[in-house]
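Contents: one structure, followed by commentary.
The complex appears here minus one protein chain, its other protein chains still in place.
On to chain A.
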Amino acid sequence: MLKSSFHNARSALPFILPALLLIVLFVFLPILFNLYYSMFRWSAFERNGVFVGLDYYVKLFQDPIFYTALKNNSLYAVISLLFQVGGGLVIAAILEEKVIRRWQPLFRTVFFLPAVISISVVGLMWQLLYNPEIGLINGALKAIGQTQWMHSWLGDSKTAIYAVVAVSQWQYTGYMTMLFLIAMHKIPGELYEAAMIDGANRLRTFFHITIPQLREMILVGSMITVIGAFKVFDEVYVMTFGGPGRSTEVLGTMLYRAAFRNDEMGYASTIGTAIFVITLGLSLLQMRLAKTGQEV
């Protein structure tokens, strides 16, 4: 086995090499460069930077905005896990129910649709929906008489981050649902039949058959969601750009602000390294937990 695969590797090398070269040049080298650049103070205007060593790393850990961003990213991760993975799983299970299965294609399309809309469009659309004067959300609350719930959703530094996170749930829960549906179709029907004969109800089959059978998919989905939550940028950029104040700042917008607003390219590189370390850590955790990374 080992021998033959070694032989294969030899003959495969010419085919892999171009891709390998590209990955090294465009992924691994930039990561190293980024580490190097994070030790200099330099701006886009002046190429020759001042060597500052690890100053920026010290600064990063003293920067209160870094902790705001970490908190917001974590919030993103937790809420996304709950809604996208948890909610997606429940929705998928409901769609698999016999009564609804006939309508499944319709619901699948409806739920999946938000995932294919461009994020700028989604951002602008939700900005309108959230608008306190003319937006649909406050309008709906008013229509049902719940005026005490009306709110300046994106304009209040205490609630803005939740408003932004909610949009991601709206957009990607359907995507997760699709992934779970596909995985569910692979579960042998006999398992359910046997359980039914033994007198198990729907809830029991969900917990004792569906979830264990989907274990792999749930792990993968969770990791995609969590890593995605730490890389999030565009939703926040389009809807609030980290504001009001710095209340919705995430690592991505923090990096962007440092680089392209404040001309602190070195600091931006440092933030980039932090994002890299966090996502790498999460990826390693995923491989560890899933063990069978091959199937993905």
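Just so it is clear, contacts are C-beta pairs under 8 Å (C-beta built on N, C-alpha and C of every residue); 3 or more make two chains touch, one makes a residue touch a chain; residues count from 1.
Here is the rule we go by: contacts and distances are computed from a predicted model.
A.B. asks: Hey, which one's the missing chain according to UniProt: "NAD-reducing hydrogenase HoxS subunit delta", "Carbohydrate ABC transporter substrate-binding protein", "NADH-quinone oxidoreductase subunit J" or "Chemotaxis protein CheW"?
C.D. replies: So, among "NAD-reducing hydrogenase HoxS subunit delta", "Carbohydrate ABC transporter substrate-binding protein", "NADH-quinone oxidoreductase subunit J" or "Chemotaxis protein CheW", the name matching the hidden chain's UniProt entry is "Carbohydrate ABC transporter substrate-binding protein".
A.B. asks: Given that one chain is not shown, which residue among A:50, A:100 or A:194 touches it?
C.D. replies: Candidates A:50, A:100 or A:194; residue touching the omitted chain: A:50.
A.B. asks: Just one of A:111, A:130, A:175 or A:230 touches the chain that is missing; which is it?
C.D. replies: A:130
A.B. asks: Of the residues A:36, A:103 or A:260, which one touches the chain left out of the display?
C.D. replies: Considering all chains, including the one not shown, the answer is A:260.
A.B. asks: Footprint of the hidden chain on chain A, which residues?
C.D. replies: Chain A touches the missing chain through residues 10-11, 13-14, 17-18, 21-22, 25, 41, 43-47, 50, 130-134, 152-158, 242-247, 257, 259-265.
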